[in-house]
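To start, the structure itself, in structure tokens.
Missing here is one protein chain; the remaining ones are kept as they sit in the complex.
The first chain written gets the first letter, and so on, giving A, B and C; residue counts start at 1 in each chain.
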Amino acid sequence: MSYLVNLAKIFVSSTIINNIVLIQFLALCSYVGLTDNLSSTLGMSYAVIFVTVSSGILAWTIDHWILIPTGLQPALQITAFILVIGSFVGLVEMYLKKASPNLYKAMGIYLPLIATNCLILGVTFINSIHNYDFIESVVSSFGVPLGYMLAMVMLAGIRERLRNSEIPQFFKGKAIAFMITGILALAFLGFAGMIK
Amino acid sequence: MRDIIISVLTIGGFGAIFGLLLGVFNEKFKVEEDPLFKAIYEVLPHGECGACGFPGCHPCAQAIAEGTVPLTACVVGGDEVAQKIKKILAQQKAMSMN
Amino acid sequence: MKSIVKFVVTLGLISAITGGALAVVYNITKPIIAAQDLKTLNEGLSKVFAGDYKFEKLDKPLQSIDPNLTIGDCFLVKNASGLVDGIVITVNSPGSQGLITMLVGVKKDGTISGVSILSLSETPGLGANADNPTYYVNKSTKTTFLQQFIGKSFKDAFTVKQDVIPLTAATITSKAVSLGVKIALDIGHSYLEEAGK
Partner (left out) sequence: MKKKISIFWQAIIPNNPVLIIEIGLCSVIAVSNSVKSALLMTFAFSMVQIPSNIIVSSMRKIIPNEIRVPVFVTVIAAFTTITALISRAYFTAVYEAIKLYILLVVVNCIIIGRAEAFAYQNNVFDSFIDGVGNTIGYGVVLLAIAIVRELLGKGTLAGIQILPESFQPVLIMVLPPGGFLMIGVLVGVLETYLRKKEGKK
């Protein structure tokens, strides 16, 4: 029973309490860039979830079956993980170009940027630092991008509402997005300490 | 020496496997890129700065090719890029006329 | 079909070359880095158990009681007359950006003799202050974040903000360090209890 509680704890802590964007401040590049409209936000979130879960699983297996037994972890870990993530992004890019061209068009530069997206590499590192076993790392690889999606949808919603409100000229465009993210981050600080 | 073989096989092996996967995906999801879009994309400065309102140069070139935005859409490129695009569009029209 | 072969060869070859280069550089630098780590380890040991002690490495690291924390090498502390005065335990605790590796010295009476950090990769200016000799948790007594653990016993709770003063704006790091110290203390104390019987 306590194993399931532990899994639930990991899930809640990766989505809300240690939210990758608002608490750990990773993956900000695409976060601010893409949230001016909701459709590209959702598209990006699904792509990130797919790449994170698949990379998380493969990275865990490489780490535990090859890197740790052979003691090569300090040298190869970063490169092996990033090769896996970059390749999955390449696959997603080709699939999206065919399956939904307008989503591919909306994401533009941010699609290849997922590759070094701090989030995915961040997740593989979190799984390796916390010494998660297989199931725990799958849960965390699923929870973290969900937290990312939650933060993105919130910002996209706010920015959409902002469109029909007058913002001072100085703050138009991306400047206000940063301000809102700062305030959201403050709000999320309130969650800290929920899990002992 | 053992480390070198293991790491060449691991990273090289995964590289080859993903090369294969990417190749198969590339064949299966082949998309004929419209030549006009390709020509316009080549001319753009690739600053991916988003000043034209699109997240990057790919969508901007696509929009110019479709004509939904004026050919001066690329702010950073300025009129130097706009001239080149005008030339491409003119060639394209001439080709489709005869 | 041709592009598939091209992809396999290009990506395969480049990855193999990078893998090879990484392994070569790693093999060349490994002995030097190992020597440095040994030096930091010895410095850490003497900091944690001051005085002329001999440190004898146990052949098998002790069993961790928390799945997220891994235990590294443990060293029996013997004084000049060869009696065991305590034990030093290496513990790896997950911080916000990376593993925090610490040496925790446990005396026979179940109190902490000292804590020193071997490696950490926390945010500079925030979490990194854990290891900062000039960052005082208590300005009047000039005790640093790590020094506050000296003398604490296995009966204490080790909860941040109650009996452990946290680093400003770095609660994740503070919790990671105090959890690591607590686990190492419990393991060390129970080991010494059995060894004492």
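Criterion: contacts are C-beta pairs under 8 Å (C-beta built on N, C-alpha and C of every residue); 3 or more make two chains touch, one makes a residue touch a chain.
All figures in this text were calculated on a predicted structure; none of them were measured in a lab.
Every shown chain that the unseen chain touches in the whole complex is listed here: A, B, C.
Residue in contact with the omitted chain (choice from A:Met44, A:Ile62 or A:Val89): A:Val89. Checked against the hidden chain, the listed residues C:Ile14, C:Val84 or C:Ile150 yield one contact partner: C:Ile14. Among the residues A:Cys29, A:Leu42, A:Ile57 or A:Leu162, only A:Cys29 touches the chain that is left out of the figure.
Against the chain not displayed here, chain C makes contact via residues 3, 6-7, 10-11, 14-15, 18-19, 21-22, 25-26, 28-29, 32-33, 36, 97-98, 121-126, 128, 168-169. Residues of chain A in contact with the chain left out of this view: 25-29, 32-33, 75, 78-79, 82-83, 85-87, 89-90, 93-94, 109, 112-113, 115-118, 121-122, 169-179, 181-183, 185-186, 189.
Touch with the hidden chain on the side of chain B covers residues 11, 15, 18-19, 22, 26, 46-51, 57, 75-76.
Keep this in mind: only the chains that are shown with their structure count from here on.
Viewed as a contact network, the protein chains are fully connected, with every chain touching every other. Once the centre of each chain is set as its mean CA position, chain A and chain C turn out to be 29 Å apart. Between the Cα centres of chain B and chain C there is a gap of 48 Å.
The centroid of the Cα atoms in chain A and the matching centroid in chain B are 25 Å apart. Of all residues in chain A, those touching 2 or more other chains are 72, 75-76, 79, 83, 87, listed in ascending order. Chain C has residues 11, 15, 18-19, 22-23, 26 in contact with two or more other chains. Contact residues on chain B toward chain A in their complex (touch as defined above): 3, 6-7, 10-11, 14-15, 18, 21-22, 25-26, 29-31, 48, 50, 54-59, 62.
Residues 18, 24, 72, 74-76, 79, 83, 87, 125-126, 129-131, 133, 192-193 of chain A are the ones touching chain C in the complex. By the touch criterion given at the top, residues 1, 3-20, 22-24, 26-27 of chain C touch chain B in their complex.
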